[in-house]
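Left out: one protein chain. Kept in place: all the others.
On to chain A.
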Amino acid sequence: MNNFGYKQAEDTREAISLIEHNETAKFVAGGTNLIDLWKYNIANPSQLIDINHLAELSEIKTLEHGGLRLGAGVKNADTAYHPVVEHQYPLLSKAILAGASAQIRNMASNGGNLLQRTRCYYFYDAEVPCNKRIPGSGCPAKDGYNRIHAILGTSEHCIAVFPSDMCVALAALDAVVNITGPTGNRSIAFADFHRLPDNRPDLDNNLKKDELITSIDLPEKGFAANYAYLKLRDRHSYAFALVSVATALELKGNTIEDVKIALGGVAHKPWRSTEAEEFLKGKAANAENFSIAADLILQGAKGFGYNEFKIKLAKKAIIRNGLMALNPESQLPGAQPSA
């Protein structure tokens, strides 16, 4: 861990101007991932710009045209337990509470959750090659121990997965990421925020170095009647998902009017399939149709040895979570499969 400078930004404008003029500066909010990366010699910022006190980032408010704005600086725990989130967007609340530990959720910010880096073992070990850490150095995960790695959207350069739970729900809910930067404000649809590795695995997302996430907007429709988040992992809490599924259904009787399904733990970003969702629309919400949808979602899925099981597991999880969404009360804490 190197010596570094520290400054509290007065407002977003100052925050942007500080980072614009220092190549090796970093924003810090909760620091729950940055400090790890720093201790492992993976991030070595020369300057920390503390954005915890920025009023513009610290609110949750309803939007005029419906929907909800989640400030980027709001803590994950405060978001999950916010009454509007709990009632209108319970899928998001459940997904957040399935992640990390109570202590980490109390510290971690919403913006930071989007920007957390992969938990690939090889990425975290500065002594071994990793294309995400040192472009062109190689990917030992491909023929290494890859139980936790991706089965969808991989490239020959990287098979890492994006670890967030919260973002799986945000992807399913069609959230929008609001950003500010030196040239003004812009918004990115959630599906376009994170990237697939392709030939630039060093880039996790489309946020530029000198940009700052200010908030995340949720559309009005929160699928509060029929939703489920299922997280499958090697222990019942405080572990990253091997496979997770967020399912949001709008039903008329047992017929699916609208549906969103997003997967976590399987790709470099939360995984959605328009084709699968289109297939389900107008169909009965049953295991058979969820199974067909699962096959559509998992088209092209490819294992690398230790993670082959994820293909079969993801299919089972998509079906089970579809059925769990029919009866949201059946869900257990920690996003475990229903009793």
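Following the convention adopted for this analysis, a contact is a pair of C-beta atoms (placed from the backbone, for glycine too) under 8 Å apart; a residue touches a chain by one contact, two chains touch by 3 or more; residues count from 1.
Operating definition for what follows: contacts and distances are computed from a predicted model.
Engineer: Missing chain's UniProt protein name, "Xanthine dehydrogenase family protein molybdopterin-binding subunit", "Monovalent cation/H+ antiporter subunit A", "Na+/proline symporter" or "Paraquat-inducible protein A"?
Structural biologist: Of the names offered in "Xanthine dehydrogenase family protein molybdopterin-binding subunit", "Monovalent cation/H+ antiporter subunit A", "Na+/proline symporter" or "Paraquat-inducible protein A", the one UniProt assigns to the missing chain is "Xanthine dehydrogenase family protein molybdopterin-binding subunit".
Engineer: Who touches the missing chain here, A:D125, A:D174 or A:E250?
Structural biologist: In the complete complex, the chain left out is touched by residue A:D125.
Engineer: Going by the contact rule already stated, which one of A:L152, A:L242 or A:A285 would touch the omitted chain in the full complex?
Structural biologist: A:L242
Engineer: Considering the whole complex rather than only what is displayed, give the residues of chain A touching the chain that is not shown.
Structural biologist: Touch with the absent chain occurs at residues 1-3, 41, 119, 121-122, 124-125, 127-128, 140, 143-145, 147, 230, 232, 234-239, 242, 309-310, 312-313, 316-317, 319-320, 333-334, 336-339.
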